[in-house]
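Worksheet for the structure shown next.
Only a part of the assembly is drawn; its chains keep their places, and the rest are absent.
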Amino acid sequence: MSSSDIFIGETIGTAILILLGGGVCAAVTLKASKARNAGWLAITFGWGFAVLTAVYTSAPLSGAHLNPAVSLALAIKNHDYSTLPEYWGGQLLGAMIGATLVWVAYYGQFHAHLTDKEIVGGPGAQATAAKAVEAEEKGAGPVLGIFSTGPEIRNVVQNLATEIIGTIVLVLAVLTQGLNDKGNGLGTLGALITSLVVVSIGLSLGGPTGYAINPARDLGPRIVHALLPLPNKGGSDWSYAWIPVVGPLVGAAIAAGIYNVAFA
Amino acid sequence: MSSSDIFIGETIGTAILILLGGGVCAAVTLKASKARNAGWLAITFGWGFAVLTAVYTSAPLSGAHLNPAVSLALAIKNHDYSTLPEYWGGQLLGAMIGATLVWVAYYGQFHAHLTDKEIVGGPGAQATAAKAVEAEEKGAGPVLGIFSTGPEIRNVVQNLATEIIGTIVLVLAVLTQGLNDKGNGLGTLGALITSLVVVSIGLSLGGPTGYAINPARDLGPRIVHALLPLPNKGGSDWSYAWIPVVGPLVGAAIAAGIYNVAFA
């Protein structure tokens, strides 16, 4: 794979990943969306099939890492860090493009939601408002959850641990794919398996932090949230932003270590 | 593939697609249906597996485009527009047959729903009635959603953009199938992947407009809605009808362009 194929593939793939992943969060969250309140199962399947779609459409170009943690783990496994810049660069750029496309696709919904008095600071919907106020005090605006992850309980050690554990599971599944599919040429099936692994991590480990398990998935859209001209958008919660970057990278390194000891 | 195989395959396949896709909308919407209020996840999986069933049962005859936008993109990719008439003709005819079969399968449910005073214009169920009245003023009758798509917020630019973005994702996945499955002969697996991509688009990008992403899927059933002898059926919202036709075709052309630049 050439450097440009890697960069273009990762940009396209991660843009589709975040368009669809951020999209399902917008769909379930925003006013005047047909999918409003579709629930946690919709979010986890939405992100899982976002992975499927994104992997499938970028694998022929770049191998579809779409996640700096995955790229790091594969670099550790293969003792080859030479293409990390192309991978990481494409992933961050793609994530920012994807988050911007979510805003385009849900333009009217964002406006209707953020200018609704009952949703943003009004007296109605007391419980929701109270929760939103609490989040806002910590720096997270009312639609930040469509862009980036955030913890239900703020605890650096636990939040890091949860992201590390989730990423270990993801990366072990990615690393063992080569052992499972050897000789079958079933790359397409591998994309399906990976997507269901992501559904699994979401259902099982997403409760505390919202399962970033991918630095680009969290950082790119957070930057876009800070830049977009959304009314009443509130803060981008930058104090939390390092956890979904560091946690997944640490998890990836641990998973690569487990792989090299137990499987290689 | 002969011209008649293409036409018959697309007619059968698109009829099954719309029978099952419109069917799930009827199942979730209509009074006296066991699936009433089964939710957005039921609708998105219902449409996704409708694609799976329809592709599977028509692929041996016509290759299972089942979507004028897909046929257009493949024609652009292959520089061959000679079979577009058979594809488009079969797709529109099949969509009309499928929508009619939904009416047959849910005959009693349509009647019970449309003659229920609380649902159609009555004093009960105020919120629903208010929403129905608002939709009706814009030209959409109370069961049009079983046949065709409609926007939650009417905005030509955004509605077009959402349909274009959704179709780009769909068509990129279809076009890269050849690259992913090369030599595996895994056409069946391709049908499964495509169906899950459609679930993904529905979950993530269906909120604003109901994801037509297919001109035949929207236009054929809208014509049938205008023709069927349904009591109190209301308008067929023709002022919106061009968007789910033009949007997907534009999206398909953009996706084919991306494919030819980045992947070919």
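Here the chain labels run A and B in written order, and each chain numbers its own residues starting at 1.
Definition applied: contacts are C-beta pairs under 8 Å (C-beta built on N, C-alpha and C of every residue); 3 or more make two chains touch, one makes a residue touch a chain.
Values in this document were obtained by computation on a predicted structure and should not be read as measured data.
Engineer: Please state the number of copies in the whole complex; 2 are the ones shown in place.
Structural biologist: Assembly-level count of identical protein chains is 4.
Convention: only the chains that are shown with their structure count from here on.
Engineer: Go ahead and align chain A to its copy chain B using Cα positions, then give the rotation in degrees, nearest 5.
Structural biologist: That rotation is 90 degrees, given to the nearest 5.
Engineer: Let me have the rounded angstrom distance from the C-alpha centre of chain A over to the C-alpha centre of chain B, please.
Structural biologist: 29
Engineer: Once bound in the complex, which stretches of chain A touch chain B?
Structural biologist: The touching residues are 8-9, 12, 16, 19-24, 26-27, 30, 32-36, 38-39, 41-42, 45-46, 49-50, 52-53, 56-57, 59-61, 101, 104-109, 112, 185-189, 191-192, 195.
Engineer: Quick one: in the complex, what on chain B touches chain A?
Structural biologist: So the residues of chain B in touch with chain A come to 39-41, 44, 152-153, 155, 158, 161-162, 165-166, 169, 172-173, 176-177, 179-181, 183-184, 186, 189-190, 192-193, 196-197, 199-201, 203-208, 210, 258, 262-263.
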